[in-house]
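Below is a structure I'd like to ask you about.
In this view, the complex is presented without one of its protein chains, the others remaining in place.
So that you can tell them apart, the chains are marked A, B and C in the order they are listed, and the count of residues begins at 1 in each.
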Amino acid sequence: ERASELQLQKDAVSQKLQETETRNAELEAQLAGLEQRVETSQVEQESFRKSLRSLLELLDGKIFELTELRDSLAKLIDGTFVRARVE
Amino acid sequence: ERASELQLQKDAVSQKLQETETRNAELEAQLAGLEQRVETSQVEQESFRKSLRSLLELLDGKIFELTELRDSLAKLIDGTFVRARVE
Amino acid sequence: ERASELQLQKDAVSQKLQETETRNAELEAQLAGLEQRVETSQVEQESFRKSLRSLLELLDGKIFELTELRDSLAKLIDGTFVRARVE
Partner (left out) sequence: ERASELQLQKDAVSQKLQETETRNAELEAQLAGLEQRVETSQVEQESFRKSLRSLLELLDGKIFELTELRDSLAKLIDGTFVRARVE
C-alpha cells in the first residue's frame, strides 16, 4: 500500500518534471531567438550609424564648399567695386 | 525494501524538478529583462527616427531657401545686364 | 578792293566759327548725355552691389543654419550610440 502510494507520487513528480523541462526548452529557444534578434539589430544599428556618419561627412564637405563659394562671391563684390571707384 | 527504493527515486526526481524550476525562473527573468531591453531600444530607435525626420525636414527647408536665394541671384544677374544693355 | 577781300575773309572765318560752335554744342550735349549715363550706371551698380551684399548675408545665414543642422545630426548620432552601448 505504501509502495503504490509512493509510485503515484513519483509518477506525478516525474510528469511535472517533464512539463517543466519542456517549458525550459521553450524558454531557451525563445531566449536564443531574442538574443539573435538583438545581435542582428545591433549590427544593423552599427551599419546605420556608419551610413549616417558618411552622410555627415558629405554634409561637412557641402558646407565647406558653400563657404568657399560665399568667399568667392564676397571677393567678387568687393573687387568689382574697388575697380569701379578707381574709374 | 521496494518502498524505500521508490522513496529514493521520488526524492531524486523532486530534487531535479526543483533545479529545473529554479533554472526556469532564471530563464523567465532573463527573457523578461531582454524583452524590456528590446522594447526600450525600440522606443529609442523610434525617438531617434523622429529626430532624424525633423532634421530631414529642416534640411528640406534649407535646400528650399538656398534655391530661392539662387533664383534671386539669377534674376539679379539677368536684370542688371538687361538694364546695362539699354543704356 | 582790300575791304571787300577782308569782308570775304571775315565771312569765311565767321562761317567756320559758326560751324565750330555748332559742333561744340553737339559735343557738350554728347558729353552731358554720356556723363548722365555714367552716373545712372554708377547708381545702378551701387544698387546691384547692395542687392548682392544682401544675398551674401542671406547665404551666410543659410550656411550658419546648415552648420547648426550638421551639429544636431552629429550629436544625434553620438548620443544614440552611447545609449545603445549602455543597454
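Please note the rule applied: a contact is a pair of C-beta atoms (placed from the backbone, for glycine too) under 8 Å apart; a residue touches a chain by one contact, two chains touch by 3 or more.
Quantities reported herein were computed from a predicted structural model and do not represent experimental measurements.
Across B:Ser4, B:Thr40 or B:Thr67, the single residue that touches the chain missing here is B:Thr67.
Seen across the whole complex, the unshown chain contacts subunit C at 2-3, 6-7, 9-10, 13-14, 16-17, 20-21, 23-24, 27-28, 30-31, 34-35, 37-38, 41, 45.
Contact between subunit A and the absent chain runs through residues 37, 40-41, 44, 48, 51-52, 55, 58-59, 62, 65-66, 69, 72-73, 76, 80, 83-84, 87. Hidden from this view is one chain, which touches subunit B at 42, 45-46, 49, 52-53, 55-56, 59-60, 62-63, 66-67, 69-70, 73-74, 77, 80-81, 84.
FYI, only the chains that are shown with their structure count from here on.
With centres defined as mean CA coordinates, subunit C is found 57 Å away from subunit B.
Within subunit B, residues 37, 41 each touch two or more of the remaining chains.
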